[in-house]
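A single protein chain has been removed from this complex, and every other one stays in its place.
We just call them A and B in the order they show up, numbering each chain from 1.
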Amino acid sequence: MSVIPEASGSAYVAGQDSARAMQRRSLQRLLDSFLLIAALVVVWQLVYWKSEVAITGPIETAKTSIELLGSENFWTHALASGRAFSLSLLMSSVGGVAVGLALGAHRFSGAVAAPILTALYTIPKVTLYPMVLLIFGLGISAKVAFGVMHGIIPVVIFTMDAVRNIDPVLMKTARVFRLSPRETAFRILIPAVLPEIVTGLRVGFSLTLLGVIIGEMFASQQGLGFMIINGMNVHNVRSLTAVVLLLLLFAVASGTVLLALERRLQR
Amino acid sequence: MNRVTIVRLCVIAGSVLAVEALCRFGVINRLTLLPPSEMATYLLHLLGSGEINQAIVQTFSNVAIAFILSVVLGFLVGAVIHAIPRLRRACDPFLASYYSVPVFVFYPLFVSIFGLNRWPLIMIGFLFAITAMVIATLNGLDRVPPVLLKLARVHRMSRSAEGLRIVLPAAGPYLFTGVKLALAYSFIGVLAGEFILSGGGLGYAIAYAYDAFDNRTMYALMLFVLIVVTAINSALFIWEQRLLRRRGRG
Partner (left out) sequence: MSVSHAELREVSKIFPASGGQGDVHALGPIDLNLAKGEFIAIVGPSGCGKSTLLEILAGLALPSGGSISFEGRPVQGEVPYGVGVVFQEDASLPWLTVWDNISFGLRREGTESAEIKRKVEDVIAFMGLEDFARAYPAQLSGGMRQRVCIARTLVLEPRLILLDEPFGALDQQTRLLMGDELLRLWRKTGATIFLITHAIDEAVMLADRVAVMSARPGCFIDMVKTDWGTNRDSRVVADPRFGTLTARVWTRLREESLKSVGRSNRATAVALS
């Protein structure tokens, strides 16, 4: 899919490897990731030494983060974001897959919609935020709207592409085996489109999160996004950096899990 | 013009007309949304008066710089990562979750490094766009058919000749996709940055208009951004299609 960037999996030669060899490779990959993280932390420390004003160093941040995780205030905000995020995610995923399936199955509609979706994907949706606020008001519904705005489009695009690209041979095979529509859907179509849909959901997850957080940064008194922009405004760099770190950890952790799920499906 | 295009234009035109009608007939409150026709007329007025010229120039130059930086550096970083498989395997999960992180949070850091000028904003646009270019570069370099690399050796090409005359053209379409995305994301990053963090430019103008309850200016500017960004991205897209048609792909 050319519109949306996603990490291209590293291609490695699948040979007649033993299970142990594959385990060894996974461990090595974990180690490499840790090395990379360690390198980033070192860079972080160096940047901190250069400009103490703007961010906090790694050790301080780690301490503050742990403090935050214990504070009730933090969890109030985190749950506010979490609520908005879960709702947006649910709507983006379910809505996106549904619309994507429909557009993929009905060729003509899909062809009409494709460039429109691409255009919607590339416009800076942040500039539309005021309009969303005027329509939904200053509450959780606006936040959910932001999240859905950002997240639903990649899900639709990926799902639509997956359905459009189903190899016709698979459909012919289904007819040769005289499968019922239900059997065709469950035994042939869904396995065929699932990997790409999961990729779309992964991208949708990231963007939904981004949408909710940015929404909170712009127009909310609650949530992690608010904590961040508030930290910026009152120059509470410690708290700001800690929240960013926690958010980052969440994003990377969930991203890794989804990526692993995607890889398993692509076998 | 084929059926699909006609229907698409009808869908777009129909939606705009529907919104126009809903606004005019009061179904949609004027305080919420202005009729598109009014947005357009006021936009023309603004453009004519030259009020927003400064903002336009600022945003576009920010975008241009962020774009060029992200394409050049994104390509270089992508090429380096591609050349070192271990590095790549380590980077993959991070690349995948890159877009969850609101890179705006690094704004204070950039302000303390560059000062309170346009550069922090450019850096944000740059950070937004570079990953798209890195991923596209990785994709493109992956997809150079191995047989073409063998061909380079049959012709006894030096590494640089192989890179310039075989690898780059072969990866071309994918690199172009990266360029397309880098431009789109540069716009998104710069405008979002201007919007949330201020500092001038069209994004800031929209936020300011919103805060000042100046719906007319706000919607006019939104319309402007929408039209310009869509036009530029579509132009790139059409150019890409033309290039791809020669290659039989796309």
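Here is the rule we go by: a contact is a pair of C-beta atoms (placed from the backbone, for glycine too) under 8 Å apart; a residue touches a chain by one contact, two chains touch by 3 or more.
All values derive from a computational prediction rather than experimental measurement.
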Touching residue (missing chain; options B:161, B:212 or B:231)
B:161
Would you indicate which residue among B:148, B:212 or B:227 is in contact with the undisplayed chain?
B:148
Contacts of chain B with the missing chain: which residues?
145-148, 150-151, 153-157, 161, 166, 169-170, 172, 246-249
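Quick note on the criterion: only the chains that are shown with their structure count from here on.
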For chain A versus chain B, what separation do you get between their C-alpha means, in angstrom?
19
Can you name the residues of chain B that touch chain A in the complex?
3-4, 7-8, 11-12, 31-33, 85-102, 104-105, 107-113, 131-132, 135-136, 138-139, 142, 177-178, 181, 184, 187-188, 191-192, 195-196, 202-203, 206-207, 209-210, 215, 218-219, 221-222, 225-226, 229-230, 233-234, 237, 250
Which bits of chain A are touching chain B when the two form their complex?
2-11, 29, 32-33, 35-36, 47, 51, 53-55, 108, 111-113, 115-116, 118-119, 121-131, 133-135, 202-203, 205-207, 209-210, 213-214, 217-218, 225, 228-229, 232, 237, 240, 244, 247-248, 250-252, 254-256, 258-259
